[in-house]
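I'd like to ask some things about the structure below.
Just one protein chain is left out here, and the rest sit where they should.
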Amino acid sequence: MKKAKVAIFGASGYSGEELVKRLAQHPLVELCCLTSRQYAGKKASDVFAWIGRRSSLTDLEFTEPDVPSLSALGIEFAFLALPHGVASEFAVPLLAEGIKVIDLSADFRVKDPQVYKYFYKHEHPAPGLLQKSVYGLPEAYRDQIRGAKLVACPGCYPTSVLVPLLPVLRAKMIRLSSIIVNSLSGVSGAGRKADTDLLFVECNESARPYGLPSHRHLSEIEQELSNAAGEPVIIQFAPHLIPLSRGIITTIHADPVPEMTAQSLEELYETAYGSEWFIRLLGSNRYPDIKNVVGTNRLELAWRVDPRTGRAILMSAVDNLVKGAAGQAIQCLNIMNGWDEALGLGI
Amino acid sequence: MKKAKVAIFGASGYSGEELVKRLAQHPLVELCCLTSRQYAGKKASDVFAWIGRRSSLTDLEFTEPDVPSLSALGIEFAFLALPHGVASEFAVPLLAEGIKVIDLSADFRVKDPQVYKYFYKHEHPAPGLLQKSVYGLPEAYRDQIRGAKLVACPGCYPTSVLVPLLPVLRAKMIRLSSIIVNSLSGVSGAGRKADTDLLFVECNESARPYGLPSHRHLSEIEQELSNAAGEPVIIQFAPHLIPLSRGIITTIHADPVPEMTAQSLEELYETAYGSEWFIRLLGSNRYPDIKNVVGTNRLELAWRVDPRTGRAILMSAVDNLVKGAAGQAIQCLNIMNGWDEALGLGI
Amino acid sequence: MKKAKVAIFGASGYSGEELVKRLAQHPLVELCCLTSRQYAGKKASDVFAWIGRRSSLTDLEFTEPDVPSLSALGIEFAFLALPHGVASEFAVPLLAEGIKVIDLSADFRVKDPQVYKYFYKHEHPAPGLLQKSVYGLPEAYRDQIRGAKLVACPGCYPTSVLVPLLPVLRAKMIRLSSIIVNSLSGVSGAGRKADTDLLFVECNESARPYGLPSHRHLSEIEQELSNAAGEPVIIQFAPHLIPLSRGIITTIHADPVPEMTAQSLEELYETAYGSEWFIRLLGSNRYPDIKNVVGTNRLELAWRVDPRTGRAILMSAVDNLVKGAAGQAIQCLNIMNGWDEALGLGI
Partner (left out) sequence: MKKAKVAIFGASGYSGEELVKRLAQHPLVELCCLTSRQYAGKKASDVFAWIGRRSSLTDLEFTEPDVPSLSALGIEFAFLALPHGVASEFAVPLLAEGIKVIDLSADFRVKDPQVYKYFYKHEHPAPGLLQKSVYGLPEAYRDQIRGAKLVACPGCYPTSVLVPLLPVLRAKMIRLSSIIVNSLSGVSGAGRKADTDLLFVECNESARPYGLPSHRHLSEIEQELSNAAGEPVIIQFAPHLIPLSRGIITTIHADPVPEMTAQSLEELYETAYGSEWFIRLLGSNRYPDIKNVVGTNRLELAWRVDPRTGRAILMSAVDNLVKGAAGQAIQCLNIMNGWDEALGLGI
């Protein structure tokens, strides 16, 4: 089968690096271009120590981001692993050149520019594209992703929150105002930034809540929950930083509307995700664990119904850099090309 | 001032070791006896590598637990750092000998033997003592601790949950059925047990919920919350294991009843804890962090009122082995003796 | 191409699990049998949480080790991930049945049963096989591995020590009595044992030398160094335990005999390893780092010649469970079958 020519913008951050690592081994991808302002002119193998000398990447060099030259190279897909606000600068000309864009930033996730402004504190830089983007959560938008030109991949927290909640909201099984989400994230979620708060000594033997009560990811979480519920949903969201490199645990509490049981949740999830490659249903006896999903594109999902309170407890685990970022983006690429959805993503 | 003669039962576990370390430096304590079935006959300095040769402990030997011999030694206080179910075996004869007992196990925390049985899965071994014990949370029961013969020190999670919630419940500021507690604990909370689930490789780069939905600590948490509220309180409690040695972060969500503000919480907490040595009020802008309390007897307390949901968010951090165990027990000892409450506890 | 039928003995330890994970994705392997006395009768997917339900492993069950039944299944290769002393019990009947054995234990690494006894403290259980085994370090014994019936895979430390030293000894470039090796190992090197010394709390924020001065791995290290040197070699070896899950760093000091330079080492290593898939030469400016080899079958190799002392410093990094165990074993399997040496090993 013909390989697709692919570029990665912002290839030197954690999500970018994960994209490089996985796309380099993807059997139907030709990785043609890595951009990085910081490393332009350097060989990828001098920046990423894991690139062996027999790798196809050994001689690839980082370049300055330059859209017209990509077009000349015959690039068909561009992944944007750039900060929010910067991604849209490149998405506009890339789309104009006919290059499909898979954006890992927050720029095209939220449909309403007012909501974007509320959470991101600046005007949306390309509001005209918002309605054209597809939210890149395959388990919810597979059909739309198939024909999309601009995919906005979900954030890491949103992936861990939406997969458990969407089926429950579609089935109107919980009281909407009762949703309380607690999440724990590894430190790579904050990116590769020279910030003293992210130093080893500051994060090791440390755990702390942060971003309360209005973390930016609420914008896309509530948008998608509202879509699923058919009415506006406002939730409580408490993220925490914990001392590990990768991974998210999310624990959700909500009051059921009807007589919910562990069994009814089992049936709901089996119907929703029973044929999904990357959702692992753990049921009502096991627990998700970050160590079981790190390095994979899987999301683990478990649930309980508390006999004492009647409340539902939904739990998930993902690797924030894989199912929460690069892996999910590649899953979208596979869908856009009509390929096996697991290509390049292991098991 | 005359020193008090003290024994520690079960001195080789994590809480026991922390007691040894701190009581050895307590200016008004003479540490006379360490019991450990595992190490009986061994010198403490052969078991605890941190004991320097000039320490007063250098020549102290572990002994088999033997109540009559303690009495002969003139022991006035016995700390029990034993598993639940075992502690009460010793508490009964110790009290009969006139030795005051500061128990770190769960045996005397819950007043109702039926509740104990529900959560601990066996009959209470000494129900007659339940009404005589005082719950050893100085910030709530200082006066009763002063005259107590049997103090039941709170568990680590309960300390982190009760300190934030008790004043709020006493002031009837939240809807009782709305309390949702998420906690993150370091691995020492599980004790020094040769269990493969607690191996370094299994806990490192791992995070996981556990004990849902009926963790044993709910028994004492709900008892104390009910006392504060004046009516039965049932809460949701989701503990998680995270990869650090010591410390707990607790994040509590609840719906306020009246018009609660960050300012009203500030006033409430200032009144409740403004003169407490070991409660650090962080207010509504800062976050608690495990690394700031590890090795101390302090509890950090912060709060938010979410303008979008109206909900209150209360956050705390403690060292599970200090304010959550050994430190709190020593704080109780100081109170029982009328000493400066911070003796032997640093600041 | 026809797939090879494979069994793994002792599949539930860390090395065994790594074999399962990788062989399940090997394109020319059919994983037919996992033995584990502890888990016999359980499904692999109930023991290994990472097995997704679409994996080929989902329905595989652990069995009791039983050699005759393997033969009936048409098994051609058996990997032994068993403790030393136990592996040889199975190797003998497996070989008798015509099944090739790739042993990850120490049982067949040392040719001299007296040396085995000195370091392992018991008589060798099957001395007759010692001369028939091939030491499974492909970079040194590729030709012999190709035709072997019994491969004894090197230990994790030996791999990290031998790859840097063998070419230097063959070229007679260092004074043999001057070799001093320091190694740092992650905790998985000690295996999945319910031992309090391996608990998270005991290993976290801890680092310590151990096994001095006669660690068992010296037996195979010195045997292979002596072979390379053509005369007996005795070295100094200081292993240390450090707080990470996987990986080894080895730093070797030795006095050069002739005028050694960084350049002459570069040429030596380029000749020895320039065409090796899994040896990454870092040269005399970069440093090996565990995080760059974890999860890979690569060994990173760097060197310096100290202008002040004249001494050579050789440094390596490997993942103890991959190039130091399961990955190397699979590399041997590929060689024994004449397959591409990197099959199932990523890059």
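For reference, chains read A, B and C in written order, and residue numbers begin at 1 within each chain.
In the analysis below, a residue touches a chain if its C-beta (ideal position, glycine included) is under 8 Å from a C-beta of that chain, and two chains touch if they have at least 3 such contacts.
Not measured: the values here are computed from a predicted model.
Contact with the chain that does not appear here is found for just one residue of C:Ala96, C:Ala194 or C:Ile234, C:Ile234.
Checked against the full complex, the one of C:Thr196, C:Ser214 or C:Gln263 touching the unshown chain is C:Ser214.
Annotation: of B:Arg280, B:Arg304 or B:Lys323, B:Arg280 touches the absent chain (contact as defined above). Checked against the full complex, the candidates C:Gly189, C:Gly247 or C:Gly324 give a single residue touching the omitted chain, namely C:Gly247. The omitted chain makes contact with subunit A at the following residues, 14, 186-188, 192-196, 198-205, 243-245. Residues 177, 180, 182, 184, 202, 204-210, 212-214, 234-236, 238, 240, 242-247, 249, 251, 253, 287-291, 294, 304, 306-309, 311, 313, 315, 317 are the ones on subunit C that touch the missing chain. Along subunit B, the points of touch with the absent chain fall at residues 25, 49-50, 52-55, 205, 277, 280-281, 286, 289, 292-293, 295-296, 298, 300, 346-347.
Methods note: only the chains that are shown with their structure count from here on.
With centres defined by CA atoms alone, the chain at the far end from subunit C is B. Here A is the chain whose Cα centre lies closest to the centre of all protein Cα atoms.
With centres defined as mean CA coordinates, subunit C is found 37 Å away from subunit A. Computed from the mean C-alpha positions, the centre of subunit A lies at a distance of 40 Å from the centre of subunit B. Each of the following residues of subunit C touches two or more other chains: 205.
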